[in-house]
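One protein chain omitted, others in place.
Our next item is subunit A:
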């Protein structure tokens, strides 16, 4: 009995998304029957934001605690705006706003630091031995 209901549920989930995940992620107020899919969207959006901000901060260049704080603010802010205003999902369904805000944060922070450090030291720093 329970396997039967599960099968139906699975089929229901796999049939319903007629649009791809990407197009649903870019359309406001999309339906997210599978929680994992939405969390994945948040995760990958975070990674992209991390790398893009890292590249920007490196080119500018932004330095010090301001760079770190601005990253944390923009990263959390954009994602918060995305799920509250753009997608208007029920936060409670995903375990609260905090769960969504921290989804993939550390990985994105590491990616941000790597791109920031690489571009900053490549563009704006000459080792003393070479000058």
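We take it that a contact is a pair of C-beta atoms (placed from the backbone, for glycine too) under 8 Å apart; a residue touches a chain by one contact, two chains touch by 3 or more; residues count from 1.
As a convention for this text, contacts and distances are computed from a predicted model.
Asks: UniProt protein name for the omitted subunit, picking from "tRNA-guanine(15) transglycosylase-like domain-containing protein", "Calcium load-activated calcium channel", "Rab3 GTPase-activating protein catalytic subunit" or "Os04g0353000 protein"?
Replies: Not shown, but named in UniProt as "Calcium load-activated calcium channel".
Asks: Under the stated touch rule, tell me which residues of subunit A contact the chain that is not displayed.
Replies: Per the touch rule, subunit A residues meeting the hidden chain are 36, 39, 43, 47, 50, 57-58, 61-65, 67-68, 95, 106-108, 110-111, 113-114, 116-118, 120-122, 124-125, 127.
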